[in-house]
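The complex is shown incomplete by one protein chain, all other protein chains being positioned as in the whole.
Moving on, here comes chain A:
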Amino acid sequence: MFYLSFLGFFGFIIGMVGVASNPSPYFAAYGLVMGAMAGCWLLVTFGLTFLSLVLLLIYLGGMLVVFAYSAAMAADQYPMAWDDWSVFIYVMIYWILLLIGWSYVEELDVISLFENLSYVRCDWGGVMMLYYLGGFMLLLLGWVLLVTLFVVLEITRYISFGNILKL
């Protein structure tokens, strides 16, 4: 069981380092996929299967697909992959920092602590709370998503026209 969690964490770190080392967005999306899959794996090892499914569906199936289409439309002629020198330096720095941090960790038993909710599982209980006592937050989240749409549309509205529109 410990090995499964360890694999999940390992994949998560590799995916996040792959994104944070600033390659071109096409390759960073691959790092995001790997990180998200490992994250869902970790959620399953903690017992939160519904949350894992929701994350996979919305993040990878929604956000990342939209991002991939947008990145494909704004194409780069010579994209920087992980063999590019600047990206590689970032990867090396992150690995050194991780190894230094690893040497400071003393015990790892906190990873295998499980929540002790006897009647309601964490992930379904959270969903229930969002629709029951957290109704206001649900409305607020819906409003925020709508506002995000307007924000993005406003930001990208007059890009091709430059600064001649203050007439």
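One rule holds for everything that comes next: a residue touches a chain if its C-beta (ideal position, glycine included) is under 8 Å from a C-beta of that chain, and two chains touch if they have at least 3 such contacts; residues count from 1.
In this section, contacts and distances are computed from a predicted model.
Novice: Consult the UniProt record of the chain that does not appear here and report its protein name from "NADH-ubiquinone oxidoreductase chain 2", "Ribosomal RNA-processing protein 43", "WDR59/RTC1-like RING zinc finger domain-containing protein" or "LALA0S07e04566g1_1".
Specialist: In UniProt, the chain excluded from the picture bears the name "NADH-ubiquinone oxidoreductase chain 2".
Novice: So which of A:66, A:128 or A:147 would be touching the chain we can't see?
Specialist: A:147
Novice: One chain is left out of this view; which of A:1, A:73, A:99 or A:159 touches it in the full complex?
Specialist: A:159
Novice: Considering the entire assembly, which residues of chain A contact the chain that has been omitted?
Specialist: Given the touch definition above, chain A has residues 137, 140-141, 143-144, 147-148, 150-151, 153-155, 158-159, 161-163, 165-166 touching the missing chain.
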